[in-house]
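Step one of this worksheet: look at the structure below.
Every protein chain of the complex appears in place save one, which is left out.
Per-chain numbering from 1; labels A and B assigned in written order.
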Amino acid sequence: MGENNIVVSYLPLIVMVAVGFVFGLSNVFLAEILGSRRNKTNVKLDTYECGMEPVKTARERFSVKFYLVAMLFIVFDIEIVFMYPWAVKFRELGEIGLVAMLLFMALLFAGFVYVYKKGALTWD
Amino acid sequence: MSVTVLLFGILAVVAVASGISTVMSRNPVASAMSLVLHFFTLAGIYLTLQAQFIAAVQVLVYAGAIMVLVVFMIMLLNVGREEQMRENPGYRTIIGTALGVMLAFQVGKTAFTDVAGRHVLPPGSAVTGTTEALGETLFKMYLFPFEAVSLLLLVAVVGAVILAKRKI
Partner (left out) sequence: MSPIAVEVIIFLIKAVLIINGLLMSAAYLVYFERKISAWAQNRIGPNRVGPLGLFQSFADVFKLYFKEDVVPKLADKRFHLIAPVISIGIAIGVYAVIPFGDSFTVNIGGAATKIWLAVTPHVNVGILFILAMTSLGVYGITLAGWSSNNKYSLLGGLRSAAQMISYELSMGLALISVLMMAGSLDLTEIVHKQAGGSWNVFFQPLAFIIFLTASFAETNRTPFDLPEAEPELVGGYHTEYSSMKFGLFFLAEYINMVTACAIMVILFFGGWNAPFLYEALALPEGSPLLALTQFGVMAAKMIPFLFFFIWVRWSVPRFRYDQLMSLGWKVMLPLALANIAITGVVMVILKHFGIIS
């Protein structure tokens, strides 16, 4: 292929991901065709709750702790993303790169200590 | 038609469709998932611009982290269907339409003005988008902004904890 755009070299990757999804979908539909179709009674289609009659729906509010974990995850994830270009270039950057990253990591660690001391990481 | 243009066309159509679906969906979870698909196609469009690292990070950070928070939020607050929180549209519709028309005009004007060499990526752009080149630039030219980012993220951590944990 005569083009020198890198997206051409990524084409197999994009198609492979698509193939994965198509594989999943086709299996679901294959099972739909092959699967048995007994009459679906009202009780059978009820929500499973250990044989008891379901109490309300599952659309309930839940703990703020999950939300806190997700927020902290975003912040730390972004910090990690900054480390990848640094890690790849580490040998060339040498001492200056190390000092720059240690400073970055010190602030990251300060944030971590704050979160720790505030008890936000304790799952109670 | 070259492969790049074809791919861009497909990605752009999916991106616009998923963007519209994000805004129009009545179900908040469907809306959030459309946005995930939108970020995915944006990553593909970055690839057509030779920005490999940005494309991967787009999926990693936006689709993989920020949207997880959004989905959590939707479930946390148990946001129901849109009808429940709809108020009278009035002035919002007017301002929104006006802004939309302005945007469409700008995009149209740019798209139909012919600038020489606009469709050609500058030479060496395939190298600029790699992780190695980004590390080089970030840690030699933009070292101070990089350190400033860590301060910004520190503020974000503190803010997250204070928002979520009232009684400390």
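Following the convention adopted for this analysis, a contact is a pair of C-beta atoms (placed from the backbone, for glycine too) under 8 Å apart; a residue touches a chain by one contact, two chains touch by 3 or more.
Small disclaimer: the values here were computed from a predicted structure and weren't measured.
Not every partner is drawn; the one left out touches chain B at residues 27, 29-30, 33, 36, 52-53, 55-57, 59-60, 63-65, 68, 71-72, 75, 130-132. Against the chain not displayed here, chain A makes contact via residues 1, 6, 9-10, 12-13, 15-17, 19-21, 23-25, 27-28, 30-32, 34-38, 40, 42, 44-50, 57-60, 62, 65-66, 69-70, 73, 76-77, 80, 83-84, 87-91, 94-95, 98, 101-102, 105, 108-109, 112, 116, 121-124.
By definition in this document, only the chains that are shown with their structure count from here on.
Partner chain B is touched in their complex by these residues of chain A: 1, 3-8, 10-11, 14, 59-62, 64-68, 70-75, 77-79, 81-82, 84-86, 88-89, 92-93, 96-97, 100, 103-104, 107-108, 110-112, 114-115, 118-120. Considering their complex, residues 2-4, 7, 44, 47-48, 50, 52-53, 57, 60-61, 64-66, 68-69, 72-73, 75-78, 80, 121, 126, 129, 131-132, 134-136, 138-140, 143, 146-147, 149-151, 153-154, 156-158, 160-161, 163-165, 168 of chain B touch chain A.
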